[in-house]
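Before we start, here is the structure in question, set down as structure tokens.
Apart from one protein chain that is not included, each protein chain of the complex appears where it belongs.
Moving on to chain A:
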Amino acid sequence: MADGATSTISLRGSVDLVQEFFEYAINSILYQRGIYPPEEFRRVAKYGLSMMVASDDGLQTYLKKILAQLKTWLEEGDVQRLVVVVVTGVETNETLERWTFAVNACDTENAAPSTAGDIKAITKQIQAIIRQITASVTFLPLLDEACAFDLLVYTRKTAAVPGAWEDSDPKYIADSQEVKLRSFTTSVHSVEAAVAYKDHDA
């Protein structure tokens, strides 16, 4: 992954890091928000934390397909945002939460070589984001009915979209509160996290 001698991250390495982060972040959100019951998750040690990963085969296959496609797009630099949408499972299909991960290509000339590209620093930053996702239960409303999730990817217009993917509406939330979470950066990509949730008091 990382070029051991100079400890700078190549494009391929960065794409791998970002894709891995997305995989674990999506699994974390599914676990924390209770989209699937906790029995369907198993523990995996990653980023120095004990992460919960779904053990259901169907779900894993679905996620793997999406992540493989994400990887192709990341290599082309086509991904702008990945959005995990939590909708109510009933007919109304109302969006309750919207977790946004914005991907930006880093300006490699301006990035300081010492701070960016260090694997340990990146792992710590990712760790902080995952911890924040867990801590967000402080302000997120309770989801007391069965919910489903949807994955949306914002790509550039020129991106090649396979047939299995369809255009979708952005699934915005009617009256939402937004909270910006942390971000992490490899020397090639920077990922910012944010969450929007329905404001029940409005």
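In this section, contacts are C-beta pairs under 8 Å (C-beta built on N, C-alpha and C of every residue); 3 or more make two chains touch, one makes a residue touch a chain; residues count from 1.
The rule we apply is simple: contacts and distances are computed from a predicted model.
Enquirer: I want to check something: the complex is missing a chain, and I'd like its UniProt protein name from "Chloride channel protein", "AP-2 complex subunit alpha", "Eyes absent homolog" or "BUB1 N-terminal domain-containing protein".
Expert: Missing chain, per its UniProt entry: "BUB1 N-terminal domain-containing protein".
Enquirer: Among A:42, A:65 or A:200, single out the residue that touches the unshown chain.
Expert: A:200
Enquirer: So which bits of chain A touch the chain we can't see?
Expert: 45, 48, 90, 120, 124-125, 128, 132, 135, 137-142, 144-146, 177, 179, 182, 197-201
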